[in-house]
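Excluded from the complex is one protein chain; the other protein chains are retained at their positions.
Moving on to subunit A:
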């Protein structure tokens, strides 16, 4: 903030004169022009107290050399003074003068003014006149006082040529009273302080205007991962629908639970090394429930529970091979098996289960495929469930994420029958797109577990990555998952609202 006293002085002057120029005021008050400008700027920021208009004027300023001459006299005058009445040896004169180039100029100028003369043989310089009038000094002095009337154009040119003066452009302000002119300006406060509140002084204060067009300061913050924000929403939906979360924190599964329990034959392509990650350590699982395994073996190899089976030589070595689970349905199978164990000799207790967790496929990676991704899965087991129930359930589920038009296409899954792909109508693509998979778990899967024959289990699933990519407009899955994520994207990522509202 500019000097408060100066601001007050300016206002007083303005009330007397109505109008003045900052530059002339600077000369009048002998105050540095920059200070005056500072004060004017402060006044400008206070609203319409003053009216100001900027203008540019040209001004002659002394150079450093010119300034020196105002104090000491021109070089030629200095030479004349140095010589004294007795005269002086030329080389001594040059030495005494100090600055050799200035001495040279002074000497030749004094010579051409005929102030001095030199004896050509002895090289002694003598005064030729008894007194001199240092016109250069006089002119420079006048210029320094802005007293330009007595300096003519030719003289100015001469001084410019000698680099004693230069032309500068000066910005100055013409000031007059503004609409809200007042003598009594309170300095505007940047903002209210605790002290003002305590003292009550805020009542008398004026506050500087805020710039409402500027952006605010970003809050200090952390961020949640976009995919996990979407995971949270789906998790929430299942909970709202009364589903219980399955403990899917087991990435390593035996082939038994990942495949055999699901009635996936041992020679099925999904079990190829090309598609599934097998483990070298620990290569095999330690145990499998023996009785149950025997029933699974029977239903695969010879057929049982009303099924023809696949009629092949089922091998225990194959079932014990550990894999990185290829679907969370491995955990669903464990949960259904548990349900079957609980209902031994008791009434069957219905269950609605869900999970959202990682699964692994030995895929070749590209913009839409990763070797590990998240699967969303829902399972309902109860007496008397129908295919219509499954479709109704899926409809309700997707309604919660804003998907309204659904239809179902017959498909094939090894462990569900009937099996249905879930399609939704994509409003902007104007076509039906697949959004999930579903089905009724096969009796060959449920009956060996020991579940009562009248119990049906409905299952449906979808990937978590794709809806997230659609929601947030991400084209490449690697920009979303894994360490190559762009943190700036995470920083700017909006909250996850999936439903239409």
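Throughout what follows, a residue touches a chain if its C-beta (ideal position, glycine included) is under 8 Å from a C-beta of that chain, and two chains touch if they have at least 3 such contacts; residues count from 1.
Methods note: contacts and distances are computed from a predicted model.
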One chain is missing here; what is its name in UniProt, given the choices "TITAN-like protein", "Phenylalanine--tRNA ligase beta subunit", "Mediator of RNA polymerase II transcription subunit 8" or "Ubiquitin-related modifier 1 homolog"?
-> "Phenylalanine--tRNA ligase beta subunit"
Across A:134, A:253 or A:377, the one contacting the chain not displayed is A:253
Decide which residue listed in A:29, A:343, A:387 or A:498 touches the omitted chain of the complex.
-> A:387
Taking the entire complex into account, which one of A:200, A:222 or A:494 touches the absent chain?
-> A:222
Can you work out which residue in A:403, A:440 or A:474 touches the chain that's missing from view?
-> A:440
Which residues does subunit A use to touch the chain missing from this display?
-> 220-225, 227-228, 232, 235, 238-254, 267, 269, 273, 277-287, 303, 305-313, 322, 324, 350-352, 358, 360, 362, 364, 370-372, 380, 382, 384-389, 391-393, 395-396, 407-412, 414, 417-420, 423, 432, 440, 442-444, 456, 458, 481-488, 490-491
